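As you look at this complex, bear in mind that one protein chain is not there, while each of the others sits in place.
Moving on, here comes subunit A:
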Amino acid sequence: MSAATLITGLYPPAVRQRWGTEISREVAEAGIRCWPDAVAGAARLWLHPSDWPGTLTGQTRRVLAVALFAVAAVTALLLRATQPSTTLTADPGHPATSLWLLPILLGIGLGTPLPVPRRQALAHLTTVSVRTLAAPAAALSAMVLAANSGVVEQPTGFVRVALVGCYWAVLTFTALRLCSLVARVAPAAAMPTTRRLCAALLLIGAGLALATGQSLFAVVWTAPTAGSLAATLALGLLTTATIRAGHDLRPGRTPAASRPR
């Protein structure tokens, strides 16, 4: 795969469909010197969904719903990576340090495509869900069974590295399949309105801002590690991206012609 194809792949789907061929041509002709501008342009367009061309009806809302789940999945992986932690938890037993999760869960609830109450649509939803989640469910089950079987106890060296690698591969695979599920059910589901998506993004951004603050607090007041610094930075970037995108979708901020279709 060429660099031009890879960089073009970073653009939102609607922009790729409209301008993908020409972006690839420009990147291929200009070479490495245009890569920073091309990548920054893709990032700017992701932060301004109201600028995406309306190539297909409802495409922007579908892509945003998937992006919203991708943000939630990355947040879950980051949270897992920072555990055990006393400042950033996801545990009802520690409400003060788990409060950040509440707006995120509300946001996910608002941004979730809803099933259409028709037999055919529900049957399609069930089939797609089973097909998409069967593999990650099997992988998670195998991992839990292996962990509880007692076959490997106190692993060291290469075995430990391989097991940790497998663990993260299964979690990442599950996160990717969950995002795929949202993309696959979207055509047969009732997609959230732009107003709901805007509120969902802003709520998730608020939750992420709280999580970033708590993570930063831990970095400042305890001995910082490379891992905690990287997690704080990643949370901060996710916060900025979701709040910027949510702000861009606010009603009245953009002319009617540019509202996501």
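Rule of thumb we're sticking to: a residue touches a chain if its C-beta (ideal position, glycine included) is under 8 Å from a C-beta of that chain, and two chains touch if they have at least 3 such contacts; residues count from 1.
Please note the rule applied: contacts and distances are computed from a predicted model.
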Hidden subunit of the complex - UniProt protein name among "Nucleoside ABC transporter membrane protein", "Molybdopterin synthase sulfur carrier subunit", "PadR family transcriptional regulator" or "Glycolate oxidase subunit GlcE": "PadR family transcriptional regulator"
Sole residue of A:L6, A:A40, A:A190 or A:A230 that reaches the chain not shown, by the stated touch rule: A:A40
Per the touch definition above, residue among A:L6, A:A30 or A:A162 touching the missing chain: A:A30
Touching residues on subunit A - with respect to the absent chain: 7, 11, 15, 18-19, 22-23, 25-27, 30, 34, 36-42, 44-45, 48, 50-53, 55, 254-255, 257-258
